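Of the protein chains in this complex, all but one are displayed in their positions.
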Amino acid sequence: MTDQETTVAQLRDVVERFVAERNWHSFHNPKNLSMSLAIEAGELMEHFQWLSLDEAALVAADPKRKHDVGEELSDCLAYILAIANAMEIDLTEALKAKMIRNAVKYPAS
Amino acid sequence: MTDQETTVAQLRDVVERFVAERNWHSFHNPKNLSMSLAIEAGELMEHFQWLSLDEAALVAADPKRKHDVGEELSDCLAYILAIANAMEIDLTEALKAKMIRNAVKYPAS
Amino acid sequence: MTDQETTVAQLRDVVERFVAERNWHSFHNPKNLSMSLAIEAGELMEHFQWLSLDEAALVAADPKRKHDVGEELSDCLAYILAIANAMEIDLTEALKAKMIRNAVKYPAS
Partner (left out) sequence: MTDQETTVAQLRDVVERFVAERNWHSFHNPKNLSMSLAIEAGELMEHFQWLSLDEAALVAADPKRKHDVGEELSDCLAYILAIANAMEIDLTEALKAKMIRNAVKYPAS
């Protein structure tokens, strides 16, 4: 399964089942989850911390480093999905509404 | 369109078109984008910064505050999609692989 | 008063009086304060988010931007001092002990 064939709801279900099977719902408070997202974003940054922009642009060309970045990115995404689950936020609706607001703020040239 | 009917690839396209129309590709370096995700994660945390866990759990019951959190969460998601686009990482494959590793690390009881 | 003449304890007192005068001790829980530091670190990063390393190195040469960075840096420092106050951690002792450990980890060439 790839991004082409997978709905956002299906990804949310993957995270939801993982949390339910471990009885982690009581820990999945929005405050804790927002911290968790920021912690994982910090771990993602570690891969680029001391690199020039040119070096950072080349990370994806190295299969091992691309894989490692994908793991950190997955952790970030998992917490976004967990927050959406815990707060019953539809990410597609929220993202599209926000992009319309962004388009007003930053008009295309 | 909701999370039920929308593929991850379709959300990636929304962000990709937005970036392309503004000629922002040169700014969308993975180093800059990882910083951007952490910045937005910080803005998301602001909504829960001084709340108790009980208060944080009630934020979703307030339509205005739920909407505001949804906006910040969308900004975070947009940067994850942008990193996936810039580095050609399939998020579904990466997330599923990571959840399998997490399941080994944290077995279901 | 400058860094030359000011002790760390004096800076801690500035923050402690500010918190005490507003009866904010109940909010100054280490969990909240660690979130606050990460939020302010995000605001600091905003000043460098889209800059090349060369451009970032020149920010200090612009008095207005240097001042703005100094404000964000102060917010970060204030939360570090607040955590030290809330948890009764001596920053000088902790920093010196950590630098000795770092020196073992990264020997000088």
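The letters A, B and C name the chains in turn, as written, and every chain counts its residues from 1.
Following the convention adopted for this analysis, contacts are C-beta pairs under 8 Å (C-beta built on N, C-alpha and C of every residue); 3 or more make two chains touch, one makes a residue touch a chain.
Please read these numbers as outputs of a predicted model, since none were measured by experiment.
Against the chain not shown here, subunit C presents residues 1-9, 11-12, 14-15, 18, 21-23, 29-32, 34-35, 37-38, 41-42, 44-45, 47-48, 51, 53, 56-57, 59-60, 66, 69-71, 73-78, 80, 83-84, 86-99, 101-103, 106, 108-109.
Even with one chain removed from view, subunit B keeps its contact list with that chain: residues 34-35, 38, 42, 52-53. Interface residues of subunit A with the unshown chain, by the touch rule above, are 27, 32, 35-36, 38-43, 45-46, 48-50.
The criterion applied here is as follows: only the chains that are shown with their structure count from here on.
A straight line joining the Cα centres of subunit B and subunit C is 28 Å long.
Subunit A and subunit B have Cα centroids lying 4 Å from one another.
Shared contact sites, meaning residues of subunit B that touch two or more other chains, fall at 32, 35, 38, 41-42, 45, 48.
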